[in-house]
Each structure stands twice: as C-alpha cells, then as structure tokens.
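Missing here is one protein chain; the remaining ones are kept as they sit in the complex.
By written order: A and B. Residues from 1 in each chain.
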Amino acid sequence: MRPFKANGWHLLLLVICLALILPVLFMVANSFKTLQDSYHTMWQLIPLHPTLKNYQTLSRQVALLRLIWNTFFMATLVTLGKLSTGLLAAYAFQYFHFRGKKWVYFAFVATIFIPFTVTMIPNYLVIAKANLLNTALGVALPQLCDATGIMIFLKAMAKIPRSLIESAYLDQIPTHRLLMNIIIPILRPSIISIGAIFFINSWNEYVWPTLILKDKSSFTLPLALQNYISSEGGTNFPLAMALATIMIIVPLVIYMVFQRYILNSISNSGLK
Amino acid sequence: MNSNKQQHRVLTLLYLAPTALILLVFIIIPIIYTLYLSFFDWNLIAPTKNFVGWRNYLTIFTDPVNQKVLLNTLGYIGLLLVLNFVIPYVISIIVQFFIHKMQGVYKIIFFIPSLFSLVVGAMVFAWIMNPVSGPIALFLRQIGFTLPNWTNSGGLAIVMLCLITNWKVFGYNFVLLLTGLGSIPQNLIDAAQVDHIPKWRLIWDVVLPLNKSMAFYVLILTIVQGLQYVFTPINVITQGGPYYGSSNVLYHTYLNAFVLYKTGNASALAILTFVIFLILLFLEIKFVEGRDADAPI
Partner (left out) sequence: MKITTHFRKTAFLVAFLAALGGLLGVGGASQVQAASKVVNISYWHVNAQTQGGAAVDDLVKNFNKTHPNIQVSAKYNPNMYQGLMQNLQSAQASNKVPDIVQVGWAYTNYFGSNFKYLTPTAAQSKFDKNSHFITKNFTKRTLSFAKDSNGKLVGLPYSLSTPILYYNKTMLDKYGIKASDLATWEGVSGAAKKIKAASGNYGLYIQEPGDTWAQQAVLLSNGAKIIQKGKAAFDSKKGQAAYQLYQDMVVKDKTALHTPWAQGMDAFVNGKVAIAYTTVAQASHVKSSVNFDVQAITSPHFKGQKAVVPVGGSMLAITAQKTAQQKAAWVFEKYMYDNSSLVTWSKGTGYLPPTSSALKDPTFKSYVNDNPMLKPAIAQIDTAVPWTSFPKNGLDAEQTMIDARDKILAGSSVKSTLKAAQEKINEQQ
C-alpha cells in the first residue's frame, strides 16, 4: 500500500516537472530549426532539418561576446551593490538602536511595493541630468539597493545567538570587524543564495535598461532580444529562440554552481 | 561617554546612508512626485499642467473601464493566489512529508523556469498555445477537442497569463515554502508518528500553524510580485485586450502613462495601487515580522 501511494505522488510530481521543462526544451529545439520547420513541424522536439544557421546569423549580426560581457558586468554591479547596501543596512537595524527605527524600516520595506511605472520616468530624468545616459552606472544606480535583501539578511542575523555578539562587544571588537569577520561568514549561504537570485533577475532585466542604453555597443542580452521581436515585419521565432538560449547559459551555470545554497537556505542562516 | 554616543550615531548614519540615499532618490521621491502629479492633467511634456484636484481619483471609481480593470485585478489576485501560493504550498507539503526520495531532484527541476526572462516565457507560451495553429491546439484537434480561443476572451486570457507567470514563479515560491516547512522540528513529526496521529491531522493542526509566518510572507509576495510579473506577458501578448479584458490595475497604469500619455490618470491609479499594497505591507509586518521574538523591529 505505502509504495503504491508514494508512487502516486511521484507521478504527480513528474507530471509537474514535465510541464515546467517542456517549454524549455521547446525553446532550445526551435533554436535549431529553420523558419519553415518551426511553423510546419511544431510538435516535433527533434528538428526535421537541424541547422546551426540561427546561431551563425546571430553571431554575424550581433557582437555576442560583447553582449554577454555587458550583461554580466551590469548584473555583477547591481548584485554587489544590493548585497553591500543590504548587509550594512540590516546590520544597522539589527544591532544599532536609534529613534524612529521602526519608521525607517517601514519606509525601506515599503519601497518593494512601489510599482515600476511610478519610478521609471523620474529616475530617467535624474540619470539624464547626471549625464549617465548610455552607461552601465546609469542603469545600475537606481538598482543598487533592494529592500528584500535587507529583510532576508535581517531574518538571518536574528538567528545568530546573542551570546556571540555580546562576547564580541565585551572583547571590544570594532563594528566593521564584527561585520566582516564574524557575521558575514556566518551569513555566507544567505549571501550567496540571495546574491545569485539578484544576479539572475538583473541579467533578465529589460524595461529599465531599454530607457537608458542607446548604443548597440552598450546593449545587454535582453535588449538585443527586442531587436528580434517585430510585430510589423513578423518575428523570426527560431532566431529569437537562439538568442533566448544563449541568454540562459550564464544563469544556468550560476544555478548549477550555487544551487545547493539557493535551494537550501533562502531564509536560513545555515548556522553551524 | 558623549563621544561614544557620537561615534555610535555616526556609525549608524554611515551604515544606513547608502541605502537610504538611493531609496530616497530613486523610489521615495518619485512616489511623492507621482502623488503630486495625480492632481493634475498633463501629458508629460506640455509646458503647463492643469490642476484638476480630485477629478482623476473620481474618474477611477466612476469610469466603467476603470471599474472593469479593478475587477480584473481581483480576478488576477485570486488566480495568482491559487496558482502561485496554494498549489506550490500543497506540492511542498507533499514533497516534505509524503515522499522520501528524490526531493533534491524535484527542487532542482522545479526551480529552472525561474532562471528565465518572462519575455522569453511569454513568447514561448504564446507560440505553443496559439489557439489555432499551436502544437497544443493541433494535438487536441487530433483527439477531438478544440482549444478555446483564449486570446479573445478576457477570462481565459487572464488564466493563460497567470499560468505563464506561474511557470516562472512556481519553483521560487515552492522552495521558499519548503524551507519554511523544513524548519519545523523533526521531533514533533516523530512524536506524532509514534502516537499514530494521521498525517493530514498533523499537517493541518501543527505544521501549518507553525509555518504561518513564512506562508504569510509568500502570500503577500505572491500578490505584489505576481501583479508586477504578469505585466510582461500582458505587454507581449494581449496588450490588455480584448477590450481591457486582460488588463489589470498595473497594466492600465502603464497604458495611461505611456500609451495615452494621461499622466494625471496614471498617477492617480499608481497611488491607488500603492495604497492597497501598503495595506498589505502593514498586514505583513504585523503578522510576519511581529512573530519573531528576536526581531529588532
């Protein structure tokens, strides 16, 4: 009876896996199809006339390596920014005491709830005035903080035993040493996991970079993808899928390397 | 003693300043500016703005299109809750308590769609689910069914758009909830087994209440992030149509702001959305943050 029940659950879970992964396979399969095949052999995951033409066209039309570098650079900048500001702010909330702490925290967390349509244009105006249009810093600047990072680090810090902190105070260890040498190593799993998530989200970002980046040489991958979606002339689906497949490589690698952290400790501190 | 306090104050400022500055300049000030703009009639570039007082807010509640959009938003929230909260929760309970192998494998696979850009997801799903010529439609036709034309029905379009968002978000929410379930002490589970308490009772009476705070966090996240995420598929596939059938308050704000350039209307809608979210935020802080005995806030 028991193994039968368990198999029933496994069947359900496998169906879910299939539903989630099939679109991915579809995307990759189409990247190796010709335009005609993509229309007329839709249900076939193995291309009838497999071709590398899409990838060749892409490498001819766009500077792939440059695109990947631009995207990587941008995502790294944003991730490092979010991590550092998040850690500093969380530390302040956890271990400092000051008046109005509740309100400041409330204000910070409220920023998660502000829709992007509100901030798009005013931010654009600020970046334009600061002459940062078309630069990586211009894209990254408004995104250097993320209150979700603060919330997560705060949760993780709360799990660190008070006794550890108190003994550090007794030993007169200065704040930044406490942060760097004790707290951060303890929080390492959280940092890695939330950092990976920040990176992947920033990698796929396109609404804001579209406003700021103007020259092809500064484009990121999602912007380049826009170049292949055309309502007026018709979208070349396999070509777009080839670019989409290229887009997924770095996030996939990061995921494979850090999945242990991402999947196990999004909210735990991994305290040993 | 004073210099210590001073040093302490300086330190506090130093640690909070980068975050505070960036959030202030790039998020908080824009929302205040939006509040200001919501009392005007403007098109973003005309040199003069027309002051109209509360008219934009009145329009929100009296314009039938706005009413439809607000109703749709409720529909979206309901559907998102089921797809992105209830279902991942049920699945995470199954994975945690009802099977004993391959948990890691499932976690890994479920999370993969979260790596994708929603633009790609929307494109792939729109292609696969083309109601006339997509592979699903063709397959169903072989076995005698027809895929309903979801693109020209508001309700079905909302379902499809939520499914696309669900594809991406399922893994992430699943992992969050699973982590919460995992932090429930194993000895409780073992004790229940020894006492022969049926699993369902255990889950309903013990596990769920213990996991309440994580669950509530994911619930709020589902609503807030869900509405923002579903914007991309709407933008790529239906543009809010047919006749606002798949539009929600976030997309409608975008339509007013960047398609029709009715900045005043858009600002009022944005403020309304923000107020609703703030209420959710208040509930979240009360029920989630407040639960943690060690919480500093």
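By our rule, a residue touches a chain if its C-beta (ideal position, glycine included) is under 8 Å from a C-beta of that chain, and two chains touch if they have at least 3 such contacts.
Keep in mind that this is a model prediction, so the values were computed, not measured.
Touching the missing chain, out of A:99, A:129 or A:162, is residue A:129.
Only one of B:46, B:105 or B:188 touches the absent chain when the whole complex is considered: B:46.
Annotation: of B:50, B:149 or B:193, B:149 touches the absent chain (contact as defined above). The set of chain B residues touching the chain not shown comprises 43-46, 65, 126-127, 130-134, 149, 151-152, 237-239, 241-244, 258-262.
The chain not displayed touches chain A at residues 35-36, 39-40, 42, 61-62, 69-70, 73-74, 76-77, 80-81, 83-84, 121, 124-125, 128-129, 132-138, 140, 180-181, 184-185, 188, 210-211, 213-218, 226-236, 239.
Methods note: only the chains that are shown with their structure count from here on.
A straight line joining the Cα centres of chain A and chain B is 16 Å long. The touching residues of chain B, counted against chain A in their complex, run 8-9, 11-12, 14-16, 18-20, 22-23, 25-31, 33-34, 44, 91, 94-95, 98-100, 102, 104, 106-121, 123-125, 127-128, 133-135, 138-139, 167, 170-171, 175-176, 179-180, 183, 214, 224, 228, 250, 253-254, 257-258, 266, 270, 273-274, 277-278, 280-281, 285, 292, 294-297.
Taken together, the chain A residues at the contact with chain B in this complex read 5-6, 9-10, 12-13, 16-17, 19-21, 23-24, 26-27, 42-43, 84-86, 88-89, 91-96, 98, 101-102, 104-119, 121-123, 126, 141-142, 144-145, 147, 150, 154-155, 158-159, 162, 175, 200, 204, 206, 222, 225, 229, 235, 237, 240-241, 244, 247-248, 251-252, 255, 259, 262-268.
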